[in-house]
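Next up is a structure, given as structure tokens.
Every protein chain of the complex appears in place save one, which is left out.
Let's look at chain A:
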């Protein structure tokens, strides 16, 4: 965003080798041998090989790679959860490798917080107590830390769950708590390790949007680890691609799409933004759902008004799709004081599965007025596909969750 980019975090020659024979492995790596060769010759695993990059203040920097590429090792070396074999990490010019344990603790407490793939919430603590953790260990008094934790929870959009325990929440909610816990310390840097990878597609999109929204307000420096190029392109100001412990390319999403550094990156981006790889699951949005076993016409009408749609999807308590109802029919029922929706449910709804490529659906979508319902093999409703979202996704825009 900013025109003057100041460096927040700089990584120089950062290397991690797991195992024995470190010197020999280092030597081989200097000679240009790759991960597999070094493993074969010395038995040592090259985690990260000589990484160099700068992260600017207030940007979202995505480190992208498949599993085993070294991205998680790399992010853990930034806060020294994993001790580097070699190299430097500089935060605001201060070399993190030169500081002692106590100073490192201070940096971890004040400057950076981490969000974990499987949330890392303490199961014996409530949502509020989890969010307070970072402040609690700094010795912040109870009232202040409660106040700050509540603010952080509000920032990520969860209120009213303070006294629940993590296992009582859905994955998306748990990760919001994880994010709130990281934000409660008011750190300058957020390290997010595959933070959204454990979430289902709709929740993941929600969280990505929310992260961007939070970032607009708070301007943190975010290091985001991901294996999903779509995610990287969506949220990253800049992206760094890693493969087999090495950095392959660093650049803006535009750079990467237009000037892929090598075949590997090319292959990667070929999978993006094409109707053949975009599936129904990628573009589906959240429908207005009416549970026929619980809701009557009045509630259905209110929900449709609230979400500004004229069609609602009718399911039973097991979320099995029964059909759709039209707003006009519902209004009629309300006028007739009829409490049962069953008579007006239209059962002819086009359906498809989550894995169907959009290209297979294009014709039908353009011809029918009713959005496709995406269902799984148990006939449970997962989401719906509207024309606008499909066109948007093909044009490379993000899929928003509201019509």
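The working rule: contacts are C-beta pairs under 8 Å (C-beta built on N, C-alpha and C of every residue); 3 or more make two chains touch, one makes a residue touch a chain; residues count from 1.
Everything below uses one rule, namely that contacts and distances are computed from a predicted model.
Q: Out of "Glycine betaine carnitine ABC transporter, membrane-spanning subunit", "Phosphoribosylformylglycinamidine synthase subunit PurQ", "Ribonucleoside-diphosphate reductase subunit beta" or "Peptide/nickel transport system ATP-binding protein", flag the one the UniProt entry gives for the chain missing from this complex.
A: Not shown, but named in UniProt as "Glycine betaine carnitine ABC transporter, membrane-spanning subunit".
Q: Of the residues A:15, A:29, A:42 or A:185, which one touches the chain left out of the display?
A: For the chain that is not drawn, the touching residue is A:185.
Q: Of A:120, A:157 or A:323, which residue touches the hidden chain?
A: Touches the omitted chain: A:120.
Q: Which candidate, A:35, A:108, A:204 or A:220, sits in contact with the chain we can't see?
A: Spelled out, the listed residue whose C-beta touches the missing chain is A:108.
Q: Considering the entire assembly, which residues of chain A contact the chain that has been omitted?
A: Touching the chain left out of view, chain A contributes residues 76, 79, 81, 104-110, 112-114, 116-124, 126, 133-134, 136-138, 163, 165, 181, 185, 191.
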